[in-house]
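All protein chains of the complex are present and in place, except for one that has been dropped.
Now for chain A:
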Amino acid sequence: MLLAEGLTKRFSGLTAVDNATLRAEQGAITGLIGPNGAGKTTLFAMASGFLKADAGRVSFAGEDVTATPPHMRAEAGMARTFQIVQPFAGLSVRENIAVGAFLRTPSRAEAMARADAVGRRLGLGPDLDRAAAGLTVAGRKRLELARALATEPRLLLLDEVLAGLNPSEIRDILPVIRAIRDEGVTILMIEHIMQAVMNLCETVYVLNQGRMIAEGPPAQVCEDPMVIEAYLGKGAAARMRADAGGAAHV
């Protein structure tokens, strides 16, 4: 569904993403992990067209979209959320989601109805008429997801949608993400929370200092000495296995 090949981005001297390649298989949940500042968000920005890559190419559903502006990628079925949430602060929650829904219908009534449905599904039902600016952190994260989902995407790029949520909120949202996948939406998610990655992702990519250092099933990636050394630090493998065990009960 998404293939990013050899993507490179330099910010005045600093190479934030260095020749990184990543593939999100149709119908799967793919994870992208890595320490803070590894370049994950930058990689997303290039995949979704918000940043121009210095090198490399992006193809989406078999089409080269390297030079396609972000709004056209969205129209083609690529939706993203922002790590730093970007609500339309002056609008209600319903209106926020409706802006996404308007991508597929010019009708206000249809867009509002779709916004209601998507909002309820993400547990925003009681907040639909509230100003988006008044939402809690968890609420804003849900709103990001709801707006993206309202565009009826084929590919969802999720940038740390679970960060800042407490364990019970995460427990609520994980089945929703899985259900979205089950409806045929391909998902690529950046995540810090290991349980989520272990639990949801079929394949995980590990980015470190801009370079892709590992890929594979989560369990295998956690065993990878390169990953343990470079990213997780010594002794982390054992902790990871413990996490994986714990995740089974989530």
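What we mean here is this: contacts are C-beta pairs under 8 Å (C-beta built on N, C-alpha and C of every residue); 3 or more make two chains touch, one makes a residue touch a chain; residues count from 1.
The rule we apply is simple: contacts and distances are computed from a predicted model.
*Asks:* Out of "Carbon-monoxide dehydrogenase small subunit", "Sarcosine oxidase subunit alpha", "Amino acid/amide ABC transporter membrane protein 2, HAAT family" or "(2Fe-2S) ferredoxin", flag the one the UniProt entry gives for the chain missing from this complex.
*Replies:* "Amino acid/amide ABC transporter membrane protein 2, HAAT family"
*Asks:* Which is it among A:Pro87, A:Gly119, A:Gly139 or A:Pro218 that touches the chain not included here?
*Replies:* A:Pro87
*Asks:* Per the definition of touch given earlier, which of A:Leu103, A:Ala163 or A:Val176 contacts the omitted chain?
*Replies:* Residue touching the chain left out of view: A:Leu103.
*Asks:* In the whole complex, not just what's shown, which of A:Ala74, A:Ile187 or A:Val204 touches the removed chain?
*Replies:* The one listed residue touching the chain not shown is A:Ala74.
*Asks:* Even though one chain is hidden, which residues of chain A still touch it in the full complex?
*Replies:* Against the left-out chain, chain A lists 48, 50, 69-72, 74-75, 79-82, 86-92, 95, 98-100, 102-103, 106, 108, 111, 131, 147-148, 150-151.
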